[in-house]
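In this view, the complex is presented without one of its protein chains, the others remaining in place.
Presenting chain A:
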Amino acid sequence: MKKFALAFCLAASPALADFAPPITDPVTLKACGECHMAFQPSFLPARSWDKMMANPADHFGDNATMAPDKAAQIRKVLMDGAADTNGGRMGSKVMKRQAAGATPLRITETAWFQRKHDLPERVWKRPGVVTKSNCVACHPAAEKGIYEDD
């Protein structure tokens, strides 16, 4: 009975449902976690990461220029963990809502994200949020891949 209670808590831990495997490669973690949190690759399909990493100098109006071999390594890490490669359950949720063949460059523009974030305007205007892609503002453990509802 006691053992069961313990196993039960573990099995039913809420983190399970809203988990995106974080990046483990130190080079990628550092390079992509400098200007914003290092987004988990399971939020976008591989073709999106491929396109994004083809030109880091033109990165959402910012400049993420880096050495070409570094960019190549990061591109591989991201594509290997993408929504449609090894993105796990989060990846399959994202892909399910994705129009076939579409190549979204922003996580915040995927159909999955928009469906889960149909929030009132005042929530986006909260101080500290700044932009929709600032996941950490609302999900304090986002960098660990944990996105519990709150």
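By definition in this document, a residue touches a chain if its C-beta (ideal position, glycine included) is under 8 Å from a C-beta of that chain, and two chains touch if they have at least 3 such contacts; residues count from 1.
Definition applied: contacts and distances are computed from a predicted model.
Chain not shown in the complex: UniProt lists it as "Cytochrome c domain-containing protein", one of "Xanthine dehydrogenase YagS FAD-binding subunit", "Sarcosine oxidase subunit delta", "Glycerol operon regulatory protein" or "Cytochrome c domain-containing protein". Across the entire complex, the residue among A:86, A:103 or A:134 in touch with the chain not shown is A:134.
Residues 1-2, 4-6, 8-9, 11-12, 14, 16-17, 35-37, 60-67, 89, 92-93, 96, 128-131, 133-134, 136-137, 149 are the ones on chain A that touch the missing chain.
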